[in-house]
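Okay, so here's the structure we're looking at.
One protein chain omitted, others in place.
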Amino acid sequence: ILHANTNMRLKLPITCFILEIILIILFGVLVEYDEETDAKKWHHSNHSQYDNDFYYRYPSFQDVHVMIFIGFGFLMTFLQRYGFSSVGFNFLIAAFALQWATLMQGFFHGMHGGKIHVGVESMINADFCTGSVLISFGAVLGKTSPVQLLVMAVFEVTLFAVNEFILLSILGTKDAGGSMTIHTFGAYFGLMVTRVLYRPNLDKSKHKNSSVYHSDLFAMIGTLYLWMFWPSFNSAITAHGDDQHRTALNTYYSLAACTLSTYAMSALTAHDGKLDMVHIQNAALAGGVAAGTAGEMMLTPFGSMIVGFLAGIISVLGYKYLSPILESKLKIQDTCGIHNLHGMPGVMGAIVGAVTASLATIEIYGNGMEEVFPDVADNKRTASYQGAIQAISLAVTLGFALVGGLLVGFIMKLPIFGAPSDASCFEDSIYWEVPGDEGSHEGQLTTVKTEEFAKPEETEKLN
Amino acid sequence: ILHANTNMRLKLPITCFILEIILIILFGVLVEYDEETDAKKWHHSNHSQYDNDFYYRYPSFQDVHVMIFIGFGFLMTFLQRYGFSSVGFNFLIAAFALQWATLMQGFFHGMHGGKIHVGVESMINADFCTGSVLISFGAVLGKTSPVQLLVMAVFEVTLFAVNEFILLSILGTKDAGGSMTIHTFGAYFGLMVTRVLYRPNLDKSKHKNSSVYHSDLFAMIGTLYLWMFWPSFNSAITAHGDDQHRTALNTYYSLAACTLSTYAMSALTAHDGKLDMVHIQNAALAGGVAAGTAGEMMLTPFGSMIVGFLAGIISVLGYKYLSPILESKLKIQDTCGIHNLHGMPGVMGAIVGAVTASLATIEIYGNGMEEVFPDVADNKRTASYQGAIQAISLAVTLGFALVGGLLVGFIMKLPIFGAPSDASCFEDSIYWEVPGDEGSHEGQLTTVKTEEFAKPEETEKLN
Partner (left out) sequence: ILHANTNMRLKLPITCFILEIILIILFGVLVEYDEETDAKKWHHSNHSQYDNDFYYRYPSFQDVHVMIFIGFGFLMTFLQRYGFSSVGFNFLIAAFALQWATLMQGFFHGMHGGKIHVGVESMINADFCTGSVLISFGAVLGKTSPVQLLVMAVFEVTLFAVNEFILLSILGTKDAGGSMTIHTFGAYFGLMVTRVLYRPNLDKSKHKNSSVYHSDLFAMIGTLYLWMFWPSFNSAITAHGDDQHRTALNTYYSLAACTLSTYAMSALTAHDGKLDMVHIQNAALAGGVAAGTAGEMMLTPFGSMIVGFLAGIISVLGYKYLSPILESKLKIQDTCGIHNLHGMPGVMGAIVGAVTASLATIEIYGNGMEEVFPDVADNKRTASYQGAIQAISLAVTLGFALVGGLLVGFIMKLPIFGAPSDASCFEDSIYWEVPGDEGSHEGQLTTVKTEEFAKPEETEKLN
């Protein structure tokens, strides 16, 4: 690959300004407060104030918000010299994606008299869609410029919204915690993107593609916030009452069981029995992903724990044995191992959801069937048909993710977006003013000059 | 300036004990549970339990609490050797200020039979007032002793309460998120204080007035918590129902738009297009400040995004071009750049609030007018009159802040409070037992002895 000038002096401002101005114009034309946010509409009818959806969902929203900005952001700070970019680009693309997602999801999920309605539920959904983009970011972490990432976000959010629309609105799939729509989609999309952006000479920066002691501790902040708030994530948009309650509970047990199997497998697969921070930081979360679809169903704590237990095992095995093969054989350079944290556990979650749905009976769900499987409750479809729909939805999602990632990868490869050279991957100082280290109290800058690694001729060719 | 002995052996304990004992006595005499916190009063009438304000506001309170202690505390850890003081003094003065604010606000906002009533709303208001003190702390960060900071808090909280009383109770100003009462007040108060405490020889410690790699990551924890929870901050004390919901939503969009313009401007104003952590850590938050007054109004997502977009631009330009001028021409040494994060965006927020208020019509607000602009709903004043009141309130606030900061600055300058010498500014080891660095596994202490930098004669003169 030839690399363009990585200087962001004009590229980044132009991209951000154009995107934000388009967003503002579209919001001006298309977006209005929903019934629960608008002063006139809310006060038109006689509600009790606690009926406002804000009180049902805002605490969950804030937990999800923390997962998106702190959870994903700090999880990726494990790299020794890429912390600014991990947290900072995560911040940038999330702030963009949640606005764009509001429009795309609003457009596909039903306009109200030509207007997109916004409120706490749209905020949660936008954060969810953003999560999907951040998952993909994990695959290309360290190897892309912020402009490339914004370009990815533009397209990925759009495709996410289309896929989500097909699943939830057309097929009537249930996927409250997004095992399919968020995790499977984000993971396989990101894997295709990183495949297209394959760098045969990435070993030039290999020594920077690892952690240092304190960077691993920063990453644990991300891990723990994701782990703790995952029950809120999976339950944030389920139906009020028992549904939110049950989903949180199932996810809590799935994660607890997953943590034990992760520690077990991490020690078991190491030569000397030492725990590997990569596993702890990532695989312990697989239980949340795998409970994403079935979490709102009557999975039972027993079922949830089995799901989490297996997810942890699969995920560690993936990090240990599958990731090296994906890189060497399929040329998939997956920096954060999203295939192990979101990919396989996402597929597993979809399958668990399909099986659990197909086993639903009125004996188990009672009148609660209406909220979990409305089509089954209304006799529009049988439980096994619902299960089949769930399975088909997984296939649809995989198709969208893989084809979408392929196309978007090629767009991102255009040499105008300022991708770093192979030698300057995993290095903050390409895109950030970086201060010195703790040791140097003089504050001497040890930054790498923009593209000092890129051979001059390469840079010139493209300018 | 001559510097007194910085040894805190007696100064700090005496100050803390006297203040806390006064607080305890005053609480004993003046404070009682409100109707929703008192066992007898609450059970006297027949409420449903979910009518208790606790359920409407406690989640927001906790978000605000995190902003005060983690948000402000860690935002200021960017300095290489001042992390203990940033987090630790933030902790100390916040713990004091919230108690003192409870008394001052309770006194001014209406006693109940000679008693101050406390509950979740007083907790939020006390945290808000505390936020104002912490903003001022940002201006003098690294240049003051903990005793000076406590003295500042005593007076600033008092003046805050008076100003707030004039605005909210006398003038009938709307300022739920505190663009004026909290941000403008705290910023200009702090700027005046740091002006009075001007140190012409501060370059003696200039090399410590900068960040190192990991201190910038710690600061990002502060930034992100402030950013994520700002919707809770602005909505914490708005009316139940649509008001809280709408305020959170507006703030969310304002911050998202602000983030994009911040990144754009940071790259644009750098010579080599590299992002500056100072901008990302601070300017990306200006959208929350600027939506503080109008956030509860029918600002619309469109309006919110414009406000945030402009706030980010103004804030970065302030950091880049205005702060150096303030320091060189006006002798205002503003360590954290609070003028750019709280000052200008606060004033902008006040103006946006005045304009939005003056445009309020019953057509837009319906019966919700009663909650947002009760005086307009009751035909006590017109919308444009409300707008004028809002503008006057900004002037009142600026006056209180500037005059108050001037007076309090001179009090803080008294040479008995243990201010550090110029050479020992931005240095934890003056006030803290500091362990060695990560590199030195022997744990050798590399602390600076108390006032080793101060010339002996200076210290002696005052003892």
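Each chain carries a letter (A and B) given by its place in the written order, and its residues are counted from 1.
Note that in this section a contact is a pair of C-beta atoms (placed from the backbone, for glycine too) under 8 Å apart; a residue touches a chain by one contact, two chains touch by 3 or more.
Source: prediction; values computed, not measured.
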{"item": "Touching residue (missing chain; options A:22, A:162 or A:220)", "value": "A:220"}
{"item": "Residues of chain A (touch criterion as defined above) contacting the omitted chain", "value": "50-51, 55-56, 59, 63, 80-81, 207-208, 210-217, 220-221, 224-225, 227-229, 231-232, 240-246, 248-249, 252-253, 255-257, 259-261, 263-265, 267-268, 270-277, 280, 284, 298, 300-302, 305-306, 309, 363-372, 437-439"}
{"item": "Residues belonging to chain B that touch the chain removed from view", "value": "7-13, 15-17, 19-20, 23-24, 27-28, 31-33, 36-44, 47, 49-50, 52-55, 58-59, 62, 65-66, 69-70, 73-74, 77, 81, 83-84, 87-88, 91-92, 95-96, 98-99, 118-120, 123, 146, 213-214, 218, 221, 429, 431-443, 450"}
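What we mean here is this: only the chains that are shown with their structure count from here on.
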{"item": "Centroid spacing, where centroids are CA-atom means, of chain A and chain B in whole angstrom", "value": "33"}
